[in-house]
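Here the complex is missing a single protein chain, while all its other protein chains stay put.
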Amino acid sequence: MKENTPIIVDKKKNTFWEVVLKFLTKYRYFFAKIGISILTLALSTILLFFILRKIPGDIVELYALKLQNAQGITYDRAYELAKSLLNFDPNENVFAAFFRYIGGLFKGQLGESYLETGVSANSLIKTRLPWTLFISSVALFLSFFIGTNIGGFIATRRNGIANKISSSYIAITGSIPDYLIALILVIIFGYNLKWFPTQNNYDAFSVTPGFNFPFIGSVLYYAALPILSYTIVQTGVWILHMRGSAIGVLGEDYILAAKARGLKESTIRRRYVKKNALLPLITMLGVSFGSLFGGATLMESIFNYPGIGLEISNRIVNKDYMVVQGLIFFSAAMVIIVNLVVDLLYPLIDPRVREK
Amino acid sequence: MNKEKFSDFLSTLKIFFKNLGHNLLNFLKKIFSSKKTIIGFVLIMVFVFIGIFGPLIFPYDQNTDVANKYLLPSTEHFFGTDWLGRDVFRQVIAGTSSVLEIAFFTAIFTVTIGTILGIISGYVGGVVDKIIMSITNIFLSIPSFPVYLLLAALITLESSVSLALIISLWSWAGLCRSIRVQVMSIKERDYIQICKVMHMSTFHIIFREIMPNVFSYIAVNFVVAMRNAIMASVGIMLVGLAAYDPTNWGAIINAARMKGLVNYKNILIMIYPLVFIIIFQISTLLLSNGLDETLNPRLKVK
Amino acid sequence: MENKTPLLSLKNINMVFKKPGSLLKDQYIHVLRDISLDIYAGEIIALVGESGCGKTTLGKIITGLYKPTSGEIYFEGNKVSGIFDKKVTSFNEIQFIQQDSYAALNPVRTIYQSLYAPIKNKHKKWSKKEVDAKIEELMQIIGLYPSEQYLSKYPHQLSGGQRQRILMARAISLEPKLIVADEPVSMIDVSLRLSILNLMKELNEKLKMSFVYISHDLSTSRYFAANGKVAVMYLGEIVELGQIADVISHPSHPYTRALVQAVPVPDPTYKGADELPLKSMQLGSLEDRTEGCSFKERCLYCTSECNKKQTYQSSKTAQVLCCNLSTVLDKDK
Partner (left out) sequence: MKENIVEFKNISIDYPMKKYTLRAVNNVSLNVKRGKITALVGESGSGKTTLSSSLIRCISEPGIIAEGEVIFNSNDGSLINVEKLKEKELRSFRWEKVSMVFQAAQSALNPVLTVRQQFYETLDEHGIKLTKEEKEAKCLKILDFVKLDSKRVIDCYPHELSGGMKQRVMIAFSLLLDPEVIILDEPTTALDVITQHYIFNLLKEINKTMNISMLLMTHDISVVASFADYIAVMYGGRVMEYGSVEEVFKNKLHPYTKGLINATPSIIGNIDDVRPIDGRPPNMLDLPKGCVFSDRCPFAKDICKEKEPETLYKEDGSFIKCHLFLGGEDNGK
């Protein structure tokens, strides 16, 4: 054991390593977070890969047959071609395939489609991601904004009616899955009242994609129902969390101290209750973005909205597994990155965490 | 075994059960003190009753009878008939058991995996904790629904148990993490430290000191797991997978949707299973909120 | 009651904690520094000091909850490295009474269950009747009879004072030779504190149990450890060790003097000192503790020698860890 008198660090010119060391320890909080995220991403890739290993072998034969009659080559030549194109060889040993897959990953190939040549996970992501991001983030921030305000309102004002209404709202929207609400909205507003379109993301005939108002108008018009169904459910969740957090904060001593200092009710609500109650909810933003992103599959298939979710469900149904693997991997990466960003931004909002 | 030892053994057994009974009694008295719990529990029991005895009272025959398809609800067909003339009411009744099966099996699998791993990583800590935590991180970051679809497509589903297994594979992570946090906080409490000073066995510490404290949390999450199971299973069926049981409520909704919801008759057929799902979900919500309020002292409304 | 081998003796105990959150460069906090202490059978010793002086950590080392970074512990002469030492698994001669009586009892188990388990665990072969008899006897000792009224209750259904007595019953249920009590009365109403302290005094006299009484309050320490010893601790070191009555009436170490003068006295006519003999009010911190005497920033008698390593010198009344003790003492004359 080193002898117990403390080592006295004399202040000689600190070398390069000490500067690096000081920098590292100062931001070790961030490096730790980044490290964990990378580890999680790597493990997710491994897990996804091994799930996909269970793909039934007949995919390659199907593709080989297609190639054979398309290019008039012998079956086993087509089989070889199919294997290389698909980057998947059922009878190859697992680790070789895994390293080839990782190699492909680093080169950015997330997965080639065998149904349509030239279509890969990357191309699909380029075209589909903006749409999913659009409705997910709009729905998320809309519901977060409405939910936290209502939650804060009913927590600070103890009147019965508002509490009862919001509790029943939370109970109902909590019990109906968002995709069923989407179905109901489609039936009411789509088929019967015909106020809103129920399919696709914009009116392809009358509008040309580009940064012009008719296009944006049409996009918003078509995205109304999907966003509405997400928002209805998510708002209930945010009201619940905000009310719980705000009631917790109201019990704190600094609220009583603020009241004793003769601060106006509105100031106390804004700078004391709201600010402190919102902090724990920020970390939840990352998690709920993940769940929205995950849930997109079903929502988009109901509205036939061309997002990543719809791609995944279509590709799964007609067994285009290589692309599916790429898309799911990408979704997981998105969720991890969003959570990482929220974690890194959190100290800027909450001073208590800042100096760690 | 001599007489005295035997009677002593009997008395400890009697005490044990009396104790167990006593604990169970006041536990039941405690949780049924809240209105929410009672309503929620009664509703679920109604569903269980329908699930078991429904098909006996209203047997459902699948053969089609196209002549009287799309009949309006009448005394003979309470919910009317669908596009193949099959009685919708009996379909929904027959589907109840498969829905309940999914709910209960998922809840059981999720809670067992989540609790065991949660306690191990919470109590043992160190490297084991780090490993289990990184595993849960994966399951929490990969979006659950696309994976359900993938697994449902890869493995041909032929029964509720397999569907339940798939759903619970991806929902145990959240529970494991929160139980780990609870166990870690309890482990630091004074009454656990005192057990170490008094040389109590690890078995005693985990099962007699920590488990009872975590039990209320597990009970609430059992019901929450049931809710998530329904959400996921209906979702999977709406995408056309796991169609092993056409009478499952999700399957009926999907079938009606496939027939085209422009025709209002299909909408009518879809409404009934939808309402059943909503009622079931509200009952699980009431039960979980009620349990949470009674068992969780922190939430006690003064 | 001096006998030759001390019941428990600590030899230059050091405790170093790793500062949490330091991923790369490890920062260490030296919580306990070269502590040596002997406790004899039936003796009471008070560990007194302000928060952060390491008295609770020392208490946990004695009970074996913490393993010291260096230094040895001898129990009745034979070497022990804390109760986790497999050699002495049946070694529960030392018990612990904690400060917060509510946190020290499992909220979901009845008082009976909390008492039953340790006794049954130690005397595996005892029948239920024998264990019940022992519990009945314990309840008599701590003065909670008729016991049925308390045994079936849960911790939250009892008052602070009653819970503290249950803690004591549980501690003595394993017939220990030494009890470490960490601030046992600081959370109890003033009027009831003495009844708990009297009960502990009785246990000391009747059952010959020695006590380590950890507290920040000199008054209760003086009452409880009446003719025992006191060890005044500051920043992880014992700065003064001696008979408690003498140390309080004639404190030697400058820190002890400040501590004694700062204690308010329940008598308005007693004119205590207004200005404390201290340079600064700010309690030193363990992290940036430098060489030599830990008290030198705040000591009025500080000289250059204070930077050297301190050794124990003895004044009339106590062993004092202070370099220029003589200058301090003759300043009084």
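As written, the chain order gives the labels A, B and C, with residue 1 at the start of each chain.
FYI, contacts are C-beta pairs under 8 Å (C-beta built on N, C-alpha and C of every residue); 3 or more make two chains touch, one makes a residue touch a chain.
Keep in mind it's a predicted model, so treat the numbers as computed, not measured.
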Specify the residue from the set A:L81, A:L129 or A:L279 that touches the hidden chain. A:L279
Hidden partner chain, touching residue among C:R33, C:R222 or C:H253: C:R222
Considering the complete complex, identify which of A:N200, A:T267, A:T283 or A:N304 is in touch with the unshown chain. A:T267
Listed in rising order, the chain C residues that touch the chain left out are 50-51, 159, 161, 189-195, 198, 216-220, 222-223, 226, 248, 258-270, 272, 274, 276, 278, 281, 283
Those residues of chain A which, in the complete complex, touch the missing chain: 252-254, 256-264, 267, 271-272, 275-276, 279, 350-352, 355
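Operating definition for what follows: only the chains that are shown with their structure count from here on.
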So, in whole Å, the Cα centroid of chain A is separated from that of chain B by 26
Where chain B touches two or more other chains, by residue: none
Quick check on chain C: which residues sit in contact with 2+ other chains? none
Within their complex, state which residues of chain B touch chain C. 8, 11-12, 15, 189-191, 193-194, 196-201, 204, 208-209, 212-213
As the complex stands, chain B meets chain A at residues 134-135, 137-138, 140-147, 149-151, 153-155, 231, 234-235, 238-240, 253, 257, 261-262, 267, 270, 274, 277-278, 281-282, 284-286
Per the contact definition, I'd like the list of chain A residues that touch chain B in the complex. 36, 39-41, 43-44, 47-48, 51, 54-56, 171-172, 174-177, 179-180, 183-184, 186-187, 191, 287, 290-291, 293-295, 297-298, 301-302, 309, 312-313, 316-317, 319, 321, 324, 327-328, 331-332, 335-336, 339
